[in-house]
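Heads up: the structure comes next, in structure tokens.
A selection of the complex's chains, in situ.
Note that the chains are named A and B in the order they appear, and that numbering of residues resets to 1 at the start of each chain.
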Amino acid sequence: MTTSFPAVAAAIKTTLENQGFTKLVGAEVVSIEPGVVVMALDRRPEVLQQAGLFHGGAIAYLIDNATTAAAGTMIDRTTRSVITAEYKINLVAPSTGDRLTCRAEVVKPGRLLTVVEAKVTCRTDGEEKLVAVALATIANLDVKASGAA
Amino acid sequence: MTTSFPAVAAAIKTTLENQGFTKLVGAEVVSIEPGVVVMALDRRPEVLQQAGLFHGGAIAYLIDNATTAAAGTMIDRTTRSVITAEYKINLVAPSTGDRLTCRAEVVKPGRLLTVVEAKVTCRTDGEEKLVAVALATIANLDVKASGAA
């Protein structure tokens, strides 16, 4: 990989922030390190469900993006790209707080598939409370290959 | 259950449509039958990712809502409520079309847990193409019980 990591991280951040859905949801990219991506989302009525909790779909959005981006830090982006193959989410507690933070970390990089774990916390009365955990599989594609895995 | 199913379906529809996140995403509730809920989302730039596909998070949002609502059709809503415990999503093809449709169907209702399958198709050149499949576990809570599963 000839590109420096800061340049890679900046490219990933720009890609995420320019997604139409990221702008709609209003999420932010907190940090991008090799194998680890952190994203966050502040409470506002537009990202909640009927009981005033963060919507499960907003939590899933963070997990989807952060896990894929974490896998994306492990590849040579000049020849390969990443695509989400699948993920599983456990919602473990109600997210009653004011800010969600999703930390995705690569468990096992691979030639074809990268496995990534994620934990989502919700800042509640000043403390981070675990609200979701996830396990994702991200596929690495040759840039020249067409389409989906 | 003393409430008629049309009244139950109307109550679920209202709940879903009044969620802040549902209004933000712009999804619609297509139909609610016992054990089966269909939701849909039309293409617009705000629900896409960088390559012009529907965002995985938007697909997850549909699955989260439709599977939970499908489980919700199986309970006596005067004494119980439903909460998403977990789900797994496989993204199986790029969603290049103009409208996503998610059909969630209860596989096995249970006293504590209901298991629900979902399939998401994307209308592409007039044909429905499968783009995601999911398997979800929904918990049934006593209405008087406090908080999360």
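In this section, a contact is a pair of C-beta atoms (placed from the backbone, for glycine too) under 8 Å apart; a residue touches a chain by one contact, two chains touch by 3 or more.
None of the values given here were measured: they were computed from a predicted structure.
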{"item": "Full count of same-sequence chains in the assembly - 2 placed in this view", "value": "4"}
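The criterion applied here is as follows: only the chains that are shown with their structure count from here on.
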{"item": "Angular offset of subunit A relative to subunit B [C-alpha, multiple of 5 degrees]", "value": "180"}
{"item": "Chain centre separation (subunit A, subunit B; CA means) in Å", "value": "21"}
{"item": "Subunit B to subunit A touching residues, read off their complex", "value": "15, 18-21, 23-25, 44-50, 55-58, 60-62, 64-65, 68, 83-94, 147-148"}
